[in-house]
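Only one protein chain is missing; all other protein chains are in place.
Presenting subunit A:
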Amino acid sequence: MAAKNPQAANPAFYALLVALIFMSVGPIFLMLATSFKLNVDIMSDSSALFFFPTIRNYETALCDMLWYEVEHVRRCDPTFGRALVNSLIVATVSTALTLVIGCMAAYALVRFRFMGRDTVSMTTLMMRMVPPAVLLVPVFGIWTFQYGIDGTRFGLILIYTAMNLPFVIWILQSFIVQVPIQLEEAARMDGANPFQTFFLVVLPLIKPGLAAAAIFTFRVAWNEFLLGNALADRNSRTVPVTIVNSLTEYDIDWGVIMATGMLLAIPPIIFTFVASRQIITGMTAGAVKG
């Protein structure tokens, strides 16, 4: 009997699938495994898969944030804990700022008629096309010599917000366009002022767009390295910068780096799960006759 579905029956198809899975999950698994090893196990030549798991690396990374005294740590280095806090603050605040400013800007661009509207709309996107590396030097100069906000979380928040705004404005525009204008007119007839119309009627309807934009913005702010490396100082460093800076020529503590890497991966995952639940289609179903 001939195979009903030749594609599914082909072993090469599965082999390719397995290879792809292995390639994408492999490094993460390796990182996870390494983060639970002692340095002795990491450096030894014996099999990588059999070891005695330990949470020591995590304890070391978070030593100043734990409620108990960690025995094996002689001198608690607060770098990683501090970096995690920095990352959380910078990413969350810049995401929130971007969304607040972005949704209002997008609404204005979609609904209000003013001179140069299309130009403004296009320019926002063009800003996005400039690679961060190009921005690096001027931003560093301005942040340092003009405003003196280098080495602060605020400086990072500011540049991340500026970097993400164009994309957020762009993506939210397409969502706002889909909100039927009759809904806003109905709200006006019901006695809503422009702000009430925006916050009570439009904003709830573009929730999926806000969620998508939030995921994107959070991820970019969380992972950003280049500008973070240039602008942050010892106290305001984010996790990616800290990890790279802990690779020194004298000592590389792989266990702690891997543990930090795992910790670094958790917040975006949680954030994405929470935010993606808001991405449901058909928000405007039932508003107007289709």
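One rule holds in what follows: contacts are C-beta pairs under 8 Å (C-beta built on N, C-alpha and C of every residue); 3 or more make two chains touch, one makes a residue touch a chain; residues count from 1.
Rule of thumb we're sticking to: contacts and distances are computed from a predicted model.
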item	value
Hidden chain of the complex, named as in its UniProt record, picked from "Fe-S cluster assembly protein SufB", "Aspartyl/glutamyl-tRNA(Asn/Gln) amidotransferase subunit C", "sn-glycerol-3-phosphate import ATP-binding protein UgpC" or "Cobalt ECF transporter T component CbiQ"	"sn-glycerol-3-phosphate import ATP-binding protein UgpC"
Contact residue for the chain not shown (choose from A:136, A:205, A:226 or A:279)	A:205
Touch criterion as defined above, residue of A:162, A:186 or A:265 at the omitted chain	A:186
Subunit A residues touching the omitted chain (full complex)	180, 182-183, 185-193, 196, 200-201, 204-205, 282-289
